[in-house]
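The other protein chains are all here in position, but one chain of the complex has been omitted.
We call the chains A and B, going by the order they appear; numbering starts again at 1 in every chain.
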Amino acid sequence: MKLIAITAVFLFLLSKSAFSVVSKATDECLVCHRTVSPGIVADWQKSRHAQTTPIEAPKKAALERCVSAADIPSGLRETAIGCAECHTMNPEKHRDSFDHNGYRVHTIVSPANCAVCHPVEKSQYEQNIMAEAYGNLHDNPLYGDLVRSVNGIQTFEKFATAIRPPDEDTNAESCFFCHGTKVEVTGRVTRQTEFGDMEFPTLSGWPNQGVGRLNPDGTMGSCASCHARHEFSIEMARKPYTCSECHKGPDVPAYKVYEVSKHGNIYSSMDKIWNFDSVPWVAGKDFTAPTCATCHVSLVATEEGEVVAERTHRMNDRLPCRIFGLIYAHPHPKSPNTTIIKNKAGLPLPTELTGEPVSDYVIGEREQTKRREAMQKVCLACHSAQWVTQQFARLEKTIQTTNEMTLTATKILTTAWETGAATGLPQGASIFDEAIEKMWVEHWLFFANSTRFASAMAGADYGVFANGRWYLSKNIQEMADWLKFKLNEMQGDSNK
Amino acid sequence: MKLIAITAVFLFLLSKSAFSVVSKATDECLVCHRTVSPGIVADWQKSRHAQTTPIEAPKKAALERCVSAADIPSGLRETAIGCAECHTMNPEKHRDSFDHNGYRVHTIVSPANCAVCHPVEKSQYEQNIMAEAYGNLHDNPLYGDLVRSVNGIQTFEKFATAIRPPDEDTNAESCFFCHGTKVEVTGRVTRQTEFGDMEFPTLSGWPNQGVGRLNPDGTMGSCASCHARHEFSIEMARKPYTCSECHKGPDVPAYKVYEVSKHGNIYSSMDKIWNFDSVPWVAGKDFTAPTCATCHVSLVATEEGEVVAERTHRMNDRLPCRIFGLIYAHPHPKSPNTTIIKNKAGLPLPTELTGEPVSDYVIGEREQTKRREAMQKVCLACHSAQWVTQQFARLEKTIQTTNEMTLTATKILTTAWETGAATGLPQGASIFDEAIEKMWVEHWLFFANSTRFASAMAGADYGVFANGRWYLSKNIQEMADWLKFKLNEMQGDSNK
Partner (left out) sequence: MKLIAITAVFLFLLSKSAFSVVSKATDECLVCHRTVSPGIVADWQKSRHAQTTPIEAPKKAALERCVSAADIPSGLRETAIGCAECHTMNPEKHRDSFDHNGYRVHTIVSPANCAVCHPVEKSQYEQNIMAEAYGNLHDNPLYGDLVRSVNGIQTFEKFATAIRPPDEDTNAESCFFCHGTKVEVTGRVTRQTEFGDMEFPTLSGWPNQGVGRLNPDGTMGSCASCHARHEFSIEMARKPYTCSECHKGPDVPAYKVYEVSKHGNIYSSMDKIWNFDSVPWVAGKDFTAPTCATCHVSLVATEEGEVVAERTHRMNDRLPCRIFGLIYAHPHPKSPNTTIIKNKAGLPLPTELTGEPVSDYVIGEREQTKRREAMQKVCLACHSAQWVTQQFARLEKTIQTTNEMTLTATKILTTAWETGAATGLPQGASIFDEAIEKMWVEHWLFFANSTRFASAMAGADYGVFANGRWYLSKNIQEMADWLKFKLNEMQGDSNK
């Protein structure tokens, strides 16, 4: 204990000299936390936050700035952005704030905290459908049932299965890991620490860094989903591994498709000579093929300083259609909050079960064109107009054919419901819990999906044998056979 | 527009100084294209093509040369290989040539263009089965039917499925993305550009960079499949990501198997200290484990300058057997054009349905031995004779056992045909469109395949639980059960 105290004093002196721009409050954090959580302190020291001060930002040319605030509060201008700057900001707004060595500290740094220096990014992100990922899943009754059917515990008695709803821990480990949990203060706990007993709040839904996390200060999302603590490296956010945390599985195979694309190949082969730090990001010079961020988020420019694409954290700004997650591909929803959508059949879906988009809730032709053109400007930095036009025409065709193949699968399913081979909408039963229903889910959630991603990003493997058209074609046959075997079994039962 | 003109003049001057070795014609391309397609100009500037001139090539020691032409045409010797050198070469042979600012330009640079400096590589590649990948798929009636059954649109009416043939866009996105499309000039179009209206040819089957692409000048293949435009980096061609664009899916899992092999592990862990640029490529010094290129393509030498393996772009030169894509593994076909093959049953296959190779069309023992020994010389650079011999003996055994397991699956399928549980060869029907037929396809195209790749490249995961023997063993049981359920269903129907 004595050794720790001596070390702490030594480190306090050391930190004062090594980090001259660190605020007094952050200095005090570092004294103990260099011992208590040495990994994140060392990690933070590598960050731009630790190495510069916000007052430097306005000195840069407009395109080179990472700080979008016109005006930084005076107390935050001349010191590094350290522990205290974020974790003690506006404590009254954070229900997770607690007294800690003379400070009101909160565990969960929210988008509202980041917005003090990065307000444009925060307000764009609020319009991003990802910000609403918690509610869009949790509060949509149909999708809520999908969650239950996947995460619930099934049992088997007398030749029949039953399902018990999932617990919150399981949901947090599963769907809501990426979608985000609801983090709430549930109480207080006293813990023994090397500095004596200390009291901390207890949190439910924690840990979580999902993109639509509901924070104790009422904000949605976590900037750390993509800008990993505590280095907050722009390099990392620009690399495809970041997106791959949530966009890799068979339901959203974006990263896998990228990996087998020409773009992904160039990235994997040549990335060590790329420049991932420069702002703006210069096509051809800093990078020779796009990553996820290039096409969907980053400020991209030419060597001559022309803007190819504006930075956006409303990540569907360059996306006319949503090609995954729903039964049919469809124009992007107008509102990031998709729980407001209802189709003619009364279902909370942006298309009918037959595939027609619900036009009131999805963007129109003009907005689609605007978004498509924003994306195509990125393509045109390296490709000819013909190349780009025909690539997008193929994607349109793929959207159409995969929607048709989904319609066929849906017909088999509705036939199963109509004949009683399965129970679903007509019976008021779950549409996700029987074998043929799960085959149907895979049809659109895995196979039609993968095929469209492969088309959009030119990663052909995923359009054919790796969860693509091969499986679409096979699944139709298997669904049709299942229906026949089931009807035969029902016949057998009625013959007894 | 004025700004663009000023910028163009400025860039023209700049380019004259910075690229003294650039030809006048390429200079003129760069003036506009630095603005119009800045990404590829910057990309090209990183290339060896931009930084040296062919006249330097003969000064190098024989093993160090990348240019295989004994004599370069005089106009191409003393300038960089830039836009004009490739895109305006022999315009009369390119049906896609068009008038463009005083030049006859063609979009699609073909192997014939590359062959001016790299003739050996082009003539080897023509003998490579990959050069014929378009026709070998498109013009083989059996495989054409596989394409239709995968890419076609299925419908469902009155408990039965039907199939509509796929459109060309879908085929181009799917099988022919890797195999290559047929690129043809379909007309002309006028586009608005920032330099005024311009006329361009329109192309079908475009974009495409498949290995067997049929080009408008009549040549086959695309060098850019592996040597990505416009950096044409040897580093990239030598890295496994390049091959993985087409050799990753469950049908050709070469890259996946490599990734889990010891070789792949050494590559992934240590590649940052390897030298991917040196020619010849020195075993142990430049790299400490092979990549795809090392074993199949590259000129490999020792530190003392002994040649371990000659460079070859006929990529089956070191491959005695073909272990994927067909129903059974078999000795490599003699001709790269496999559409000429017919087995005893009249099917366009290099083996009978029972597995015996069709000896007239496949290489004999002597050629197999020659190829095996060429490959083994690479292995022997690091491994003992015993290691290598026994490794190859295991592969032989794996070829034999996977062929036996495929024979068993084929027996179940032919039983289904004979009993009427499915319709296939005896009925003159498709052999790829029913559920049991698709199970059979997966048996050889995915599982037997993966098992053999795992054996050939020592990536055991893919020989067991990752699409290997586990699935071979499971699939037999599922095929046998499907047959029983189907026969029972037929019985049920006849009892009605």
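Rule of thumb we're sticking to: a contact is a pair of C-beta atoms (placed from the backbone, for glycine too) under 8 Å apart; a residue touches a chain by one contact, two chains touch by 3 or more.
Keep in mind that what you see is a predicted model, and the values were worked out from it rather than measured.
Asker: Of the residues A:A42, A:L142 or A:V307, I need the one that contacts the missing chain.
Answerer: Residue touching the absent chain, from the options given: A:A42.
Asker: Among the options A:S149, A:T219 or A:S298, which residue touches the chain absent from this view?
Answerer: Of the candidates A:S149, A:T219 or A:S298, A:S149 is in touch with the missing chain.
Asker: Would you mind spotting which of B:V21, B:M198, B:V279 or B:C382 touches the chain that isn't drawn?
Answerer: B:C382
Asker: Among A:Y125, A:Y143 or A:F446, which one touches the chain that has been omitted from the display?
Answerer: In the full complex, the listed residue that touches the missing chain is A:F446.
Asker: Of the residues in chain B, which ones touch the absent chain?
Answerer: On the side of chain B, residues 259-262, 264-266, 268-270, 272-273, 282-285, 288, 302-304, 306, 380-387, 390-391, 393-394, 397-398, 401, 404-405, 408, 411-412, 415, 454-455, 458, 460-466, 468-470, 473-474, 476-478, 480-481, 483-485, 488, 491-492 touch the unshown chain.
Asker: If the hidden chain were put back, which residues of chain A would touch it?
Answerer: So the residues of chain A touching the missing chain come out as 7, 11, 34-35, 37-43, 45-46, 107, 149-156, 159-161, 166-167, 169-170, 172-175, 177-178, 189, 191, 193, 200, 202-203, 206-207, 209, 228, 231, 233, 235-236, 239, 241-242, 244-246, 248-251, 272, 433-435, 438, 445-446, 482, 485-486, 488-489, 492-493, 496.
Heads up, the rule we're going with is that only the chains that are shown with their structure count from here on.
Asker: Between chain A and chain B, how many degrees of rotation does a Cα superposition need? Round to steps of 5.
Answerer: 120
Asker: For chain A versus chain B, what separation do you get between their C-alpha means, in angstrom?
Answerer: That pair's centroid distance is 34 Å.
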